[in-house]
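Mind looking over this structure? Questions follow.
The complex is shown incomplete by one protein chain, all other protein chains being positioned as in the whole.
== chain A ==
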Amino acid sequence: EEGSGAMGGSASLIPRDLLGEYQELTFLSKQEILLAYKRFSELLPKEERENACSARVPKSQILTLPELRANPFQHRICHVFSTSENRDDMSFEDFLDMLSVFSDSATSDIKSHYAFRIFDFDDDGTLDRKDLEQLVNCLTGQGEESQLSSAEMEQLIQNILEESDIDKDGTINLSEFQHVVSRSPDFASSFKIVL
């Protein structure tokens, strides 16, 4: 995915000290940051490409990226990583933050933290039954015939809570989530986006 010619061009658009800073503050390597810059500036209209570092891209544009367009959690991802008031656009630094969390070298602590935020659909700091129901519906797909029946959903949520709710309060808080995910062998390999 990386062409050295394009890299040469975009390397001159990120100042070197900023590049070093991004390398220090994220888990991305230099090539990955430059590639992210290239893909981010492609989302902007031509006039704004010069100062892509300070531009903001609306959510609708971000969701056209192939890495996100097939993802059922695309709206939650944009919502969690955006730093604006309305949470509907992303700056380049938000984009880098997102790629950093989803990269190969991010710690599992960070990944589980952000996974918790993404799955917390109502943003109240815990995963309750409604959050879990929405999560399962996202997994099985939108549409009437692809959702589980209410009896199956009940049984499934009961099983999930039994496995992960340690203090038996009916919700999963951050530490319980991190604990159950640390013992999940598939989490590290599935929670990954590489451009």
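Before moving on, here are some points about what is shown:
As a convention for this text, a residue touches a chain if its C-beta (ideal position, glycine included) is under 8 Å from a C-beta of that chain, and two chains touch if they have at least 3 such contacts; residues count from 1.
One rule holds in what follows: contacts and distances are computed from a predicted model.
For the chain of the complex excluded from view, the name given in UniProt is "Transmembrane channel-like protein" [choices: "Transmembrane channel-like protein", "GPI transamidase subunit PIG-U", "Dolichyl-phosphate-mannose--protein mannosyltransferase" or "Auxin-responsive protein"]. Annotation: of A:Asn51, A:Thr64 or A:Thr107, A:Thr107 touches the absent chain (contact as defined above). Although one chain is hidden here, its contacts on chain A can still be listed: residues 1, 21, 23-27, 29-31, 66-67, 69-73, 80-81, 83, 85, 93-94, 96-97, 100-102, 107, 109-110, 113-115, 119, 123, 126, 132, 135-136, 138-141, 146-148, 152, 155-156, 159-160, 163-164, 166-171, 173-175, 177, 180-187, 189-194.
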